[in-house]
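A single protein chain has been omitted; all remaining protein chains appear in their positions.
Labels run A, B and C following the written order; every chain starts at residue 1.
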Amino acid sequence: MKELLHLPLDGSAHGLAIDNMLAAIHWLMLILFLGWGAFFIYTLIRFRKKKNPVANYAGVKSHLSSYLEIAVAVFEAVLLIGFAVPLWAKRVNEFPAEKDATIVRVVAEQYSWNIHYPGADGIFGRTSISLITDDNPLGLDRTDPNAKDDIATVNQMHVPVNKPVIVRLSSKDVIHSFGVPTMRVKQDAIPGQVIPLWFTPTLTTDQLVAEMAEQFQLKPEGTSPKLFEYIALKDFIAKDSTVVLKKGDVFSQDVVKSLLDAGVTQVLAAPNVTTEIACAQLCGLGHYRMRGYLSVDTKEAYDAWMADQVSQLPQDPVAAVK
Amino acid sequence: MELTHAEDVKKHVRVYVTVFVALLALTIVTVTISYLNLSVVPAIIVALIIASIKGSLVASYFMHLISEKKLIFAALILTVVFFLALIFIPLLAMSDRIH
Amino acid sequence: MEIPYTIKARPDTGLFNAKLGIWLFLASEVMLFGALFSSYILLRIGSVEWPHHVLDVPLATVNTAVLITSSITMVMSWASLMMKDFKKYRLYMGATVLLGFGFLIIKYFEYTHHFHSGELPSHSTFFAIYFTMTGLHGLHVIGGMIVNSYFWGPGSKMWKTEPERFTNRIEVAGLYWHFVDLVWIFLFPVLYLL
Partner (left out) sequence: MEGNHSHDHDLGFWRKYIFSQDHKVIGIQYGFTSLLFLLFGFGLMIVMRWQLAYPGQPIPFIGTWFGEDRAPEGIMLPEFYNQLGAMHGTIMVFLGVVPLAVGAFGNYIVPLQIGAPDMAFPKLNMSSYWVYFVGGVTMLASFLMPGGAANSGWTSYPPLSVIATTGQTFWLIGMVFLITSSLLGSVNFIVTIIQLRAKGLTFMRLPFFVWAQFVTSFLLLLAFPPLEAAGVLQLMDRLAGSSFFMPSGLVVTGQALNVSGGGSPLLWQHLFWFLAHPEVYVLILPAMGIVGEIIANNTRKPLWGYKSMVYAVIFLGFMSFIVWAHHMFMTGMGTIISTFFQTTTMIISIPSIVILTALFISLWGGSIRFTTPMLFALAFLPMFGIGGLTGLPLGLSATDIPLHDTYYVIGHFHYVVAPGTIFALFAGIYYWFPKMTGRKMNEVLGRIHFFGSLVCMNAIFMPMFIVGLAGVSRRLWDGGAQYAHAQPVLHWNEFMSMGAWTLGIFQIPFIMNIFWSIWKGKKVEENHWEATTLEWAAPSPPPHGNFLTTPEVYRAPYEYSVPGHKKDFIPQNQPMEA
């Protein structure tokens, strides 16, 4: 059933439990539907007027249907008590210890996601709405000692793999919803409130991308146009050892020609990004494009990214506030 | 209520006047208490109890609910149930939140 | 065919149509004001501070008395009809309308006072809910007064032709008017005293 549902790839620790539950409940739905459907069609055929000109006043006498209804109720109760409630409790009550987790503030606004890391000291610096400018969408007070090492990005969220992530979610203006399909999380971002959510990524974005990869046959003319929206998963090097295409680059007609020249007839390619933050709550005219990127990195890559961010920190905090 | 005799009505008029006096008295009581500067919770409880007594007096006697048909009671009980749900469930929802 | 039970009660329910109708309408009004009270409680619990005794309590106490008095004159006007005393009915009903008017006038003074001191709905959640609840209540008072004035004036002609029906109408109008009073009985402590 899970295959039939074609859910997005799952790169989180708890995702499997949700997917299994989705599968179980769809089994129930399917069985009920097919059962009733079969009964329905059989009845329509057997009791059509031509076949059964005189109706039977009394109709069905048995109590089978009551037992069936009770069975459905029991199944629902099992799903509810056995799975749904514990799963939810785990989501909202059993947060991982803060010291073992990557903690990120996310502040939504029309139409972007402001990502805020506490930096090396692990403490989020002071923010104030009076400091909000285009360059400082979080309103971070760089004069606050705790804020000096804080990292702020827009729409780019990086987290290390296999370590729980706690997101403290809020919004500056209207209600948004922080949805990451591949991580099986969704949480409304409500202005005036900070709501935490957590998940543990188990696959890096690269691994997820690799799982989404598709084989493409290269043909002189009529290569699937989809390929041109996809990116390469490895470097392609021609016979004369020039690089035709680097890993992560997009394909083009010219590239395809060069590849064919180099004797390559099939390539593995994948969609450009897979781990996306999708805004799920109508938040205005830009709702459709309120997309953020969640990059799940290996520990090394994450540290490297962090170091790079740190190196870009303003040296003179007061000047940064202006 | 089925009132057919003028005599009955007269009896009722006495009740109306009594209720009226009680309502005025309770109003004075509740205002006086509000100046006593009780702490918030007891103040709210007392004020709501008095208001409920006044409300029931109006409903029972002026609106004759006390002698009304059970059909109307049924409709009102249903309303009260949903009224309570409307008041208390959002409160519960506000207090039981992820934090 | 005529519509039955417009005057006489239906035997199995013991009610005439309009009486059941007004009670149902009042049930929906309970939910309307219930939602407002619910909002009040939620906003108050969620607020950092809540003003105490910023409204004019003595004035509102007088107003409470005015409305309670109008309730008893209302019920007396109906009782007068039951006793077939149309003159007294006119007297009591007239008083009810006037008292309603008095209530509104006092309210007007309260409102203008707040307007002048800049205490508008945009000032704070407290004033927002105060204006909304008393405003909506005020509209209900106005609605009741229009109906009552009609039954005091042109509508009272029906007494000559269909006295029983007219008495029913006054009873129904009374139920509404008492409800408006009842709402105020709760609004008064909740907004003014707490």
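FYI, contacts are C-beta pairs under 8 Å (C-beta built on N, C-alpha and C of every residue); 3 or more make two chains touch, one makes a residue touch a chain.
Only a predicted model underlies this, so the values are computations on that prediction, with no experimental measurement involved.
The shown chains contacted by the absent chain are A, B, C, with contact judged over the whole complex. Touching the missing chain, out of A:Ala101, A:Ile132 or A:Leu260, is residue A:Ile132.
The omitted chain makes contact with just one of the residues B:Ala25, B:Val40, B:Ile66 or B:Ile89: B:Ile89. Along chain B, the points of touch with the absent chain fall at residues 71, 78-79, 82, 85-86, 89-90, 92-94, 96-98. Touching the omitted chain from chain A are residues 5-8, 17-18, 21-22, 25-26, 28-29, 32-33, 36-37, 39-40, 43-44, 47-49, 52-60, 65, 68-69, 72-73, 76-77, 79-80, 83-85, 87-89, 91-93, 109-110, 129-130, 132-134, 137, 139, 172-175, 177, 179, 181-182, 184-188, 190-193, 195, 229, 271-274, 276, 278-289, 291. Although one chain is not displayed, chain C still touches it through residues 1-5, 10, 13, 15, 17-18, 20-21, 24-25, 27-29, 31-36, 38-39, 42-43, 46-48, 120-125, 127-129, 131-132, 136.
Definition applied: only the chains that are shown with their structure count from here on.
Spacing of chain A relative to chain B, judged by their CA centroids, is 52 angstrom. Each chain gets one centre point, the mean of its Cα atoms, and the points for chain A and chain C are 54 Å apart.
Residue positions of chain C touching 2 or more other chains: none. Shared contact sites, meaning residues of chain B that touch two or more other chains, are absent.
Listed in rising order, the residues of chain B touching chain A in the complex are 97-99.
Interface residues of chain B, counted against chain C in their complex, comprise 2-3, 6, 9-10, 12-13, 16-17, 19-20, 23-24, 27-28, 30-31, 33-34, 40, 43-44, 47-48, 50-51, 54-55, 58-59, 62-63, 69, 71-72, 75-76, 78-80, 82-83, 86-87, 90-91, 94.
By the touch criterion given at the top, residues 9, 13-15, 20, 23-24, 27, 30-31, 34-35, 37-38, 41-42, 45-46, 53, 57, 61, 64-65, 68-69, 71-72, 74-76, 79, 82-84, 174-175, 178-179, 181-182, 185-186, 188-190, 192-194 of chain C touch chain B in their complex.
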